[in-house]
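Removed from the display is one protein chain of the complex; every other protein chain stays in position.
Right after this comes subunit A.
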Amino acid sequence: MTSARPKIDFDAKIPNNVDLASDRKLQRALERWQPNFLDWWGDMGPAVDTKDVYLRTAVDVGREGWAHFDHVPMNEYRWGVFLSEHDPDRKIAFGEHKGEPVWQEVPGEYRADLQRLIVIQGDTEPASVEQQRFLGATAPSLYDMRNLFQVNVEEGRHLWAMVYLLHAYFGRAGREEADQLLARNSGSDDSPRILGAFNEETPDWLSFYMFTYFTDRDGKYQLGTLKESGFDPLSRTCEFMLKEEAHHMFVGTTGIDRVVTRTAQLMNEHDSDEVAGAGGIPLEMIQKYINFHYTVSLDLFGNESSTNAANYFTAGIKGRWQEERRKDDHLLTDDAGAVDAVRDGQITTTEVPALLALNQDLRSEYMSDCRGGLKRWNRILEKHGIDARLSLPHVGFNRQVGAFAGSHITPEGKMISAEDWKAQESKWLPTEVDKTHVRGLMHPVLEPGKIAGWIAPPSNGINDKPMDFEYVHFN
């Protein structure tokens, strides 16, 4: 396995801080995987034909390096492998190995669990690219199109990050899993993505903003718990990914800001709630999209009571959100926690050992984070002098996973019958009519500085560039 193969200049092609140039194992694995990745990107990545896009590329983990802007042809984007800075004194912060030095190699005992966690996380990254494949064709502005592609290439880089871990630390089995990450596809009948939410199409830009606000935020919390991992390479990988994830959520937050702003403007212009006819998205419809995306994302946290999560915690491979800032023993062996439950048709809670309640713990953190967006959007409404408010539905509303699955609960948290649900569902969740309306608004606006009528322009451009900057060049 030596001379015949042409040498690839790895450091130039693949920006990294993992010493790729001298890691034969990683080189060999990536040499084989990278062409498959490029094929996948060609088949499943953004479907709009562009010349180049004003993108941010991470070329280093330092403050200078992680945000390097330039116009880049998409298929020449340099997906890199970055881990946040190495802390030689880092100790495991929780579980039965608490206080021991973090692991630089996969402990054989936890190989299967770690591999599973990485595969599940890794599977979501390319999935969202696939879900958003056709969105570029209806971008409301070049600015938005550029943001979409930025999110896409970064999700691609997140895939690389997970593949790096599989290649570098999990041997042959890891390589096989890395191949599977490209073989599964969002929405495929034969080999769908692992998690349900990642098999739903992202059909329009409102869904895209909702997805990046709510579902990427789930990603933030998952990465946050993996950042605590005693397996140091995983921890450092996730820490760096979180920086990029913050940008994705920014796209979601400001995207919804702008939709709400535009709706408020139209409501005031026409002095009516009914802005659909004026080419806007009515508040009620925005509320339904919030209801849907929020609850689908809540499902991603899994069952309220989970022995897997408990085992991961005890093993030291997946912690809690901000584990190290928490003031408890970080063992949780003697503590109890309450988890949501439905008993005798009533919404209530049950007491379980704290270790079993970790999924609910993480979900609660997520829920309070989500409220931030609602405050923001309601401030916009307030500023425009509008009395109506947006809100998050009850945690039990529209749930398919966990304690509330199978129950019918209104956004206000009232338990109702299946018939009542059927009768009122269309008030709470996007209907075909709603979706058709939103889709009908999706016309591309490709002229620099121009924007579609259903959304307000952003308050700032990218990297201090103006709104009329040519963020995307076409062939």
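The rule is short, and it goes like this: contacts are C-beta pairs under 8 Å (C-beta built on N, C-alpha and C of every residue); 3 or more make two chains touch, one makes a residue touch a chain; residues count from 1.
Just so we're on the same page, contacts and distances are computed from a predicted model.
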item: Undisplayed chain, where the name is taken from the UniProt record, one of "Sarcosine oxidase subunit alpha", "TatD family hydrolase", "Putative ABC transport system ATP-binding protein" or "2,3-epoxybenzoyl-CoA dihydrolase"; value: "2,3-epoxybenzoyl-CoA dihydrolase"
item: Which residue of A:55, A:106 or A:226 touches the chain not shown here; value: A:106
item: Touch list for subunit A against the chain that is not drawn; value: 1, 24-25, 28, 105-109, 111-112, 169-172
